[in-house]
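Of the protein chains in this complex, all but one are displayed in their positions.
Presenting chain A:
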Amino acid sequence: MTQEYWRWKENNWKSADKDWTKAEIVTAGIDVGSVSSQAVILADGELYAYASMRTGSNSPDSALNAITAAMEGTGLTLDKIHYIVGTGYGRVNVPFAHKAITEIACHARGANFMGGNKVRTILDMGGQDCKGIHCDEKGKVLNFLMNDKCAAGTGRGMEVMADLLSVPIAEVGPMSLEVKEDPPPVSSTCVVFAKSEAMSLLKQGWPKNKVLAAYCSAMAHRVVTLLERIGVEKEFFITGGIAKNIGVVSRIEKELGIKAIKSEYDSQIAGALGAALFGKALVEKGGKKK
């Protein structure tokens, strides 16, 4: 079988020193995105476990798959979680969730937790769209802007490019930074155009790292345009899978002239984390608690 270069690694993490049985409130957030699904479990508002899996063709199954991976080995079962919030594209289709909240509100809440309450501008680079979000010190959304459903400037576009160039997706970022000087960016209007442009550059004899550099700059330029429409404050945070691609992040920072706030957490879990935090707030407000 040929290698699938776009395939990013599914992962899951458990806290080594926390015990959910001792926690008063256990909540979960499930973010069913277009490409990946995440589940985050919080014990008394602290991160206890999470999992990031690929979304299949069936939303309920993907949600179950993610939460099962997060609960694996902990002895926790769905009925022991006090509140489950669903978010993301597939949020209305998570059968065991108590409530669905938009991913925009959840990302803002999650970024507020991950980057601290100083975060004001959030760029969420997801699998199928990207969003610019403004929030206040509590992580409440003030304003947001979203690109149209188009893969240019999103994770899916990066997967297409990784496959075309036969470069494992995790190596795209570092490889794109190997060039001394950035080549002119490829088309950023559409991934299909970008792909054919990249292909012709390869045929002209460009090395892979130069083509990747051209693509990463195109992607960075596209999201910077989106961000500039909404306005950028210097307390700036990037969530979503592309936040892991150093080639794109460093070019966004360069173009904006500011550095993004770094966090110890996995950038992909922001939405699910925010959903779990919403769940905790709802339990405290007198919502469901078994």
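As a convention for this text, a contact is a pair of C-beta atoms (placed from the backbone, for glycine too) under 8 Å apart; a residue touches a chain by one contact, two chains touch by 3 or more; residues count from 1.
Just so it is clear, contacts and distances are computed from a predicted model.
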- prompt: So which of "4Fe-4S binding protein", "Amino acid ABC transporter permease", "Energy transducer TonB" or "Response regulatory domain-containing protein" is the UniProt name of the chain that got left out?
  reply: "4Fe-4S binding protein"
Statement: Contact with the hidden chain, among A:105, A:232, A:260 or A:277, goes to A:105
- line: Full-complex touch with the removed chain, picking from A:143, A:166 or A:225, is A:143
- prompt: For chain A, which residues reach the chain that was dropped from this view?
  reply: 101-102, 104-105, 140-145, 278
